[in-house]
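What you see is the complex with one protein chain gone and the rest in place.
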Amino acid sequence: MDNVFADRFRREGFLPQLGEYGGEFAKRVFQRKDMLFALAALVLFAGVALFAPLLSPYDPNAIDLKNKNLGPSEGHLLGTDYLGRDLLSRILIGARISLSIAFGVVLISLLVGIAAGCAAGYYGGLVDECISRVIDIFLSFPGVIFALTIMGVLGSGIFNLMLALSVVQWARYARLMRGQVLSLKKQEFVLSAVTSGAGDFHIIRRHIVPNAIAPLLVLATIDLGHVILSIATLSFLGIGLPADVPEWGAMLSAGKEFMRTAPHQTIFPGLAITFVVVIFSILGDGIRDILDPHHEGGEMY
Amino acid sequence: MRYFLKRFGFMALTVFAVCALTFFLMNAIPGGTAELILKHTFVGLEESATEEQLNQISSRYNLDDPLYIQFFRWVKAAVTGEGIGTSYVFRKPVLYLLALRLPATIQLAGASMAIAVLAGVSLGIYSALRENRISDHILRVATLFGVSMPCFWVALLLILVFSLKLKLVPVAGYGSLENLFLPAAALSLHSMAAVMRVTRTSMLETLGQEYIRFAKAKGLPLRKIISRHALKNAMLPVVTVIGFQMGNLLGGTIVIEKIFAWPGIGSLLVDSISARDLPVVQGCVLAIVSMFLLVNFLVDMLYTHLDPRIRYG
Amino acid sequence: MPSPVLAVNELKMSFGAAEVFKNVSFSVAPGETLGLFGKSGSGKTTIGRCIVGLEKPTDGEILVHGKNILAMGKKEFRDLRPKIQMIFQHPETSLDPRMKAFDSLVEPLRVRTGLKKAELLEKAEKLAELTGLRPEHLARYPNQLSGGEIQRVVLARIMSLSPDFVVADEPTSMLDVSVQAQILRLMQKVQRETGVSYLLISHDLDVLRKVCHRIAYLENGNITSIEDLRKKEVSKHARSRK
Partner (left out) sequence: MNLLEIRELSVEFPAGEGSVKAVSRVSFDIREGETFGIIGESGSGKSVVGLALLRLLPANARVSGNICFAGKELFFLKPSELRKIRGKRISLMPQNPAGALNPALKNGLQIGEVFERRGIEKKEGMKKALGLMKKLFLQDPEKLCGLYPNQLSGGMRQRLIAAMSLSFEPELLIADEPTKGLDPEARAGAVELFTKIKNEYGKTMLLITHDLDLAHEVCDRIAVMYAGEIVELDEASKILHSPGHPYTKGLIRAHPRNGLVPLSGQSPSRIKLPEGCFFHERCRHAAVECSRRHPEIQNHKGGRIRCHLQFLQ
């Protein structure tokens, strides 16, 4: 609670200083049990996503009409869906699809956002004015609706989905980056790089980006969860991915017709989504707390 | 005053840009608009449509003109108040459709926002005051799940429990208060958790400020310190998040309206996108963006009112 | 008097209608320290920043070795840049927090010359010796260094470019008294060894009296007088008003 004190003591040299960045960071991560748990869960999940074809007991698309809408049993751990497809296998394959699209989207938006934010913040003037207006316009549009409209044009498909979601997401990164650059640009170490004759590119690469990136990475981590939610939402509406692709949102949507008789079809995919998003939330919050001691967060479990 | 002009100017620019964007995007769909209209006019008889009929439709809707002229015509009609087009599917003016559907969405979004803000802020303050006690931990874990659960899943679970198992409220429908209960609950959960989280953090941060310590040194009772000194300052980030959450809420209405057969703009938008009913899509986007901008404008006004540092910078 | 390293003529700065300063003129001889005294908000920092090219004055001339840097081409100015350097007020943000002191120290050399690691190390060693830094200091990150040590690294970094002129903007106002004395004495020592000139900006007249050769007083946006401490008499500087 008294971070005012902590801050003052740190400045006056009472508290230990952050050591080598990487090592200290890892140490802090391991001190927090919530982050350890989330990290372990993420590794597990990524492993599952990578080896999904090997792990899944059935072919996720094998239709077996004799065994449709079965509840969880020994043969089908999580039951089957309305076409008799094994739900566990479909959820496992679904992890792979959701995670890879989410990583793709976040990576694209991060790169575009950094570039646009750097350009706007560093060069200022007319460049800044134009980029900022574009950012504002993109941000004044509720994200899912924007993506929905774009998908309406592009039609469903993995690549189109990535494109649509990236178009929606990049502006937030750009705005954050711009703010960071604006405050860094005034700092003495950047000014002294300028006076020592370093070029713009050198300054951006060596001084601006490394010092500005931390909050963007926090946003990116939390965003991974958000993007997974958006993918599920769009698929749920039948607009995201082709119908035969095992995606959690689409599975939920198909399952809701049989909610009265086979509720497991709605419960399990939803649990999977929640689980992944929770992991990314914990990780994002944890990273922010470690990187930014001023932000009062605490463990989230 | 100049600020207001600038602000409204920017809002108008945004609305214009968004409309232009959707217009050109939607027209980029492969497959001519004329065929589309034809399809909706002669259901089941598309095959028999002749070239002549297509031309007839094209000229009636001025589809042969270049896109920018079509867009210009649309803007002109919108600005002069003539209307913002006619639906291909319903064959009704878009304005009429929006007027029909808007109240339902406002009702749903308004109710959800109210729940989210009231419950979120009070629980957030409670959680902050009981920092690191059991109730705080429980609430924090709850918020973590609140922001992580997809709202459509929550909606389905609510239906499963309250409608199908307990049979307390109807599965879907629109009109009475008991119809509003489930969709508003499902829609508000995410925003409520987000608001609560910010309230807690910002409350804790404010309570750690030096002026709170000084207020304690003044010998004020805790109740007064919180209500007078902490609350107003702690609300600043909360207000920002509320504006932000409005976007989430509006996005959420799409799915929620779909699930509960709620006759609002969200479901209209989804249906129109599937049917490629361009004028309606355009109208829905216009309405949603305007609502979003308006709410954010109000939020900024509130912010300025709360923070004298901005007023007298 | 030898020809000045730096001469500032009728420098003027205004933001819109607000005039920060005008008619600012002074010159600095090689190996000389000129103090610039002014209250906070008097624009003395802005003058310093104009000289090193971080800000553009509204009007006036800044002559380095007789050449006006404000009228220079980009290329020409870039070549001149190493000759005019600046030390900033806040040590806590003067070094990149993500770079070790050594990397910050040799960064200008790395950028401007293609020196190899071994040569850089050799140079760094010499600079560290000049500024009283120990090798272990160079292996640390800025947040592991004290304010005084950071200002030493900054000075070493600047001296690596062998500048003719250094603007020191309140270099010791954030430091403790005992460290302030260390840094100011170090700057004097560096001046004796390299013949660099300083413009020392400060609001502490005691400090300026102790280390400067001359002091320029900035009041209400004008240089009202320049005092030559070597002559121990105040010569009124003619206010040039048009």
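In order of appearance the chains are A, B and C, and numbering begins at 1 in each one.
Assume a residue touches a chain if its C-beta (ideal position, glycine included) is under 8 Å from a C-beta of that chain, and two chains touch if they have at least 3 such contacts.
None of the values given here were measured: they were computed from a predicted structure.
In the complete complex, the hidden chain is touched by one of B:Asp65, B:Asp136 or B:Asp307, namely B:Asp307. Contacts to the hidden chain, counted on chain C, fall at residues 39-41, 146, 148-149, 176-182, 184-185, 203-204, 206-207, 209-211. Across the interface with the omitted chain, chain B contributes residues 209-211, 213-221, 224, 228-229, 232-233, 306-309, 312-313.
Operating definition for what follows: only the chains that are shown with their structure count from here on.
Taken as a graph of touching chains, this assembly is arranged as a line, each chain contacting the next along an open chain of partners.
Centroid analysis (C-alpha atoms only) places B farthest from chain C. Think of the whole protein's Cα atoms as having one middle point; the chain whose own Cα middle lies nearest to it is A. Rounded to whole angstrom units, the spacing between the C-alpha centres of chain B and chain C is 55.
Computed centre separation for the pair chain A/chain B is 22 angstrom, with centres defined by C-alpha atoms.
Taken residue by residue, chain A touches two or more other chains at no position, since every residue touches fewer. Among all residues of chain B, none touch two or more other chains.
On the chain B side of its complex with chain A, the touching residues are 10, 13-14, 17-18, 22, 25-26, 28-29, 131-132, 137, 140-141, 144-145, 147-150, 152-153, 156-157, 159-160, 164, 201, 204-205, 207-210, 247-248, 250-252, 254-255, 258-259, 269-270, 273-274, 276, 281, 285, 288-289, 292-293, 296. The touching residues of chain A, counted against chain C in their complex, run 11, 13, 17-21, 187-189, 191-199, 202, 206-207, 210-211. On the side of chain A, the complex with chain B involves touching residues 1-4, 133, 136-137, 140-145, 148-153, 225, 229, 232-233, 236-239, 249, 252, 256, 259-260, 263, 266-267, 269-270, 273-274, 277-278, 281-282, 295-298, 300-301.
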